[in-house]
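Everything below concerns the one structure shown next.
Excerpt of the complex: some chains, original placement.
To keep things simple, chains are lettered A and B as they appear, and every chain counts its residues starting from 1.
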Amino acid sequence: MVVPNLPAAELLDYYRGPAADVYFQHAVHTLAGAGLDPVVTMEFFCDRAGVLCGMREALSVLQEALGGEGEVWALDEGAPMEAREVVLRVRSRYSLIGCLETALLGLLASSSGWATAAREVVEAAAGTPVISFGARHVHPLVGPVMEHAAVVGGCAGCATPLGAKLAGLPRPSGTMPHAMILLFGDTVKAALAFDQLMPGDVPRIVLVDTFKDEAEEALRVARALGDRLRGVRLDTPMERGRVTVELVKEVRARLDQAGHREVGIFVSGGLDAPRVRQFVAAGAPVNSFGVGMAIASAPPIGFTADVKEVAGEPRAKRGRIPGLTPNPRLHRML
Amino acid sequence: MVVPNLPAAELLDYYRGPAADVYFQHAVHTLAGAGLDPVVTMEFFCDRAGVLCGMREALSVLQEALGGEGEVWALDEGAPMEAREVVLRVRSRYSLIGCLETALLGLLASSSGWATAAREVVEAAAGTPVISFGARHVHPLVGPVMEHAAVVGGCAGCATPLGAKLAGLPRPSGTMPHAMILLFGDTVKAALAFDQLMPGDVPRIVLVDTFKDEAEEALRVARALGDRLRGVRLDTPMERGRVTVELVKEVRARLDQAGHREVGIFVSGGLDAPRVRQFVAAGAPVNSFGVGMAIASAPPIGFTADVKEVAGEPRAKRGRIPGLTPNPRLHRML
């Protein structure tokens, strides 16, 4: 992981100590006092279907924790998973992993929730690229983690530099905020300054809903920037009825009538899978969708860890079937 | 913040840099190139009602960022807030805060979502203590942050050491996991070892659903530990119908009939506000509720930051009313 730039060992200490549910520490303490440390097999399963994410981080933590002992089987990062499917199986002395249960479950829960929500939006978009820009809706320590998960779920880009790096993308995606246009006091002035001052590899995409009706502003900007304009972004606020299918079609038609056929249209503002489906079904000529809250607010997918074998013997609590759960999709990771 | 134990200045760099939406960096770069850096007033408002949380972190970041310049007004950590209420107002040169918008919004969004969900459960419990133990459902970097928010929302305890510390509680809450009992192979054996080995200030609360019917096991444990038993925990799995009102009443009655009136009953397992309300309405004799996913999976509350004044003049984008929004509840923080 990234923020802390901590060595893996320190991170492991954090996960086993201040970030672990204290009753796991009770267990390890009591077992040690009783002289018990058998090899156990634990299985981790999800409570609903989705896209598995967070496994890369989980395996990294396990590698540090096991130090060469034990065995780990898992599904791959990004794999689809069914409800109650076992996605991870760890066999080791209990003392090595007992206090890691909180962290391992949490790594999978958050990221799988985000990746699954992203997958739904991406499928709704039916081929039109979707950009995740919801970092503002989660704690900044995990904003880039969320964006990585969104890309694992199918997003074509994300907004923060670290999110892009985690996801292996060449650079983050972004245009300009309303604040910049408000400070310039006019969209065309802002657009000209942006065009003049930004490096060449930043696409000239101008936000056109700050001061004027979007159709009018789009034509003013297109006249001002000419061929250098890559696209306009529509982010119409709720108070003006959000971006509608008809608005996109009209802006497209008016740009085309004025000869600006190469200018793309980028849509954002309260989008979720049902609204994206409406744009697609209506044939709205959208070049990309920007989605924030619909991915960032995805509920985590609950994971559960079960002891299934103790010292080679099948054992489980009431409600679970003792012994290993067959899953041929798992493969040996460590 | 805690995990990284980073100096405030490094954390500020992280928030403005790798964790910031890149278009804010475009804005700051372009404005600087154009020689513009006016004093602006930004207002932050929430998109739905709830409990404000994350403000303590937000103010700490702003203090570092402003370095004595500017002014900040806000509501207090834990304050109730109405839909679309302005909870934070910052006046400063734009260059000092432009790139912090992502982080500030995210700090408020996640924590306010969790605190608001906790409040709902706590109100449902009508006076019976609620313990948060959902750290396992969020990324471990923010597990303790979530638990702090749960306590701000009214929870009486939480499960991780760092969560307890952030929330100013003397110690985390926790009993023993199923894993420990499975490794001992018998609940009574596990309970006796726990009693013998744990420090005296850890309450003896024993999980009684691992191997046997809860009523039978509760009586076995009570016989074995006698007066030292503080309580039993019911965490019946879904496969056995979860904990029901009737189960709690029966365990209470059987404990009472055997003379164990002082033994408390702690309930957990898939609880949310509606289920807690059912226990309360039916008069089930519960001594405390443990709640995980219902708080941890709370969607963030969306916050929005608006430029409302530029160089002392009211200015706003379409859809927003220029100038300051009156809110007598705000007070000067910095």
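Throughout what follows, contacts are C-beta pairs under 8 Å (C-beta built on N, C-alpha and C of every residue); 3 or more make two chains touch, one makes a residue touch a chain.
Small disclaimer: the values here were computed from a predicted structure and weren't measured.
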Homo-oligomer size of the whole complex, from 2 visible chains: 6
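In this text, only the chains that are shown with their structure count from here on.
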Separation of chain A from chain B, taking each centre as the mean of its C-alpha atoms, in whole Å: 21
Interfacial residue positions of chain B with respect to chain A in the complex: 1-6, 14-15, 17-27, 29-31, 33-34, 36, 38, 40, 42, 54, 94, 98, 101-103, 105-107, 109-111, 113, 133, 135-145, 159-162, 165, 171-185, 190, 193-194, 196-198, 202, 209-212, 236-240, 293, 296-297, 299-300, 302-303, 307, 310, 315-320
